[in-house]
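What you see is the complex with one protein chain gone and the rest in place.
So that you can tell them apart, the chains are marked A and B in the order they are listed, and the count of residues begins at 1 in each.
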Amino acid sequence: MNSNADDKMTIIAFSGDLDKTLAAFILATTAASMGMQVSIFFTFWGLNIIKKNEGPIKSKGILRKMLNLMNRGGAKRLKLSKFNMAGLGTSMMKKFMKESNMPSVEEMIDMAKEMGVEFIACTTTCGVMGLDEDAFIPAVDKMAGAATYLNEARNSKINLFI
Amino acid sequence: MNSNADDKMTIIAFSGDLDKTLAAFILATTAASMGMQVSIFFTFWGLNIIKKNEGPIKSKGILRKMLNLMNRGGAKRLKLSKFNMAGLGTSMMKKFMKESNMPSVEEMIDMAKEMGVEFIACTTTCGVMGLDEDAFIPAVDKMAGAATYLNEARNSKINLFI
Partner (left out) sequence: MNSNADDKMTIIAFSGDLDKTLAAFILATTAASMGMQVSIFFTFWGLNIIKKNEGPIKSKGILRKMLNLMNRGGAKRLKLSKFNMAGLGTSMMKKFMKESNMPSVEEMIDMAKEMGVEFIACTTTCGVMGLDEDAFIPAVDKMAGAATYLNEARNSKINLFI
């Protein structure tokens, strides 16, 4: 692990809202383009960002199947934290993003990976929600817990909870 | 106060949502187990986490009594930030936590205190909401304002607003 704290940033992606996800990825890709080493820890609703867009999400037990059906996830299904308005606000925002030549979340994920941003899925919340590696896109580098995050964060210059 | 910034973490617990509270306490207890010195500043809705579970919350004036009735608080009354679904999603999450052997928020509070995590209630929001020390569980170490927080945060390696 790099001991030069000036070169690192960590982001905890907790919410999985479209707008907060955009903020997280704009910061992550910009930091990477500036030569910083960036790690994103996906936890709770933030796991939705890295869930597969297609196919069923396997999970054990009826209640967890229900949760993962309602909380479907996938980068293209994220919704705004405000003004979602049954999807209307979210569609509008995606249209505005396209017109402004801003990449979609899916494109930002690809960009981030090309730039070497590390994707970590939180083992603890995966356990609670009944998710394993199969639920996620290949962009995810590893599954790890709070200790891994804290070790990176204590060696980073910028740490954000988004 | 310890001047070794590498050893410290501060968390502002603002939201009081069950899921964000779990994230805050998992990070706080893991950091403490790694030898870090951790302070949690409870403010706004985050004060609900440290309100007594039982008995009335005293406060001055009818409006503040109403606020503290609606915004009852207590670690066992926290709700999810998403998918609360009139309490159904929150109950389901608590069930999943139990099945995964994850401690409840009440248990995490006890664990955090045993590990020396410092609990600070924000005087400013207590003032606005008409709350005093009597409203809180004994786990709270002191009431203090933003200057106290900032002094700890500027000497900490990790600072999160949750």
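Throughout what follows, contacts are C-beta pairs under 8 Å (C-beta built on N, C-alpha and C of every residue); 3 or more make two chains touch, one makes a residue touch a chain.
Quick caveat: nothing in here was measured; it's all calculated off a predicted structure.
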Absent-chain interface as seen on chain B, which is shown: 12, 14-15, 43-45, 63-64, 66-67, 70-71, 124, 127-130, 145-147, 149-151, 153-154, 159-161
Residue ranges of chain A at the interface with the undisplayed chain: 6, 9, 19-20, 23, 26-27, 30-31, 34, 36, 81-83, 89, 92-93, 95-97, 100, 102, 157-162
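The working rule: only the chains that are shown with their structure count from here on.
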Angular offset of chain A relative to chain B [C-alpha, multiple of 5 degrees]: 120
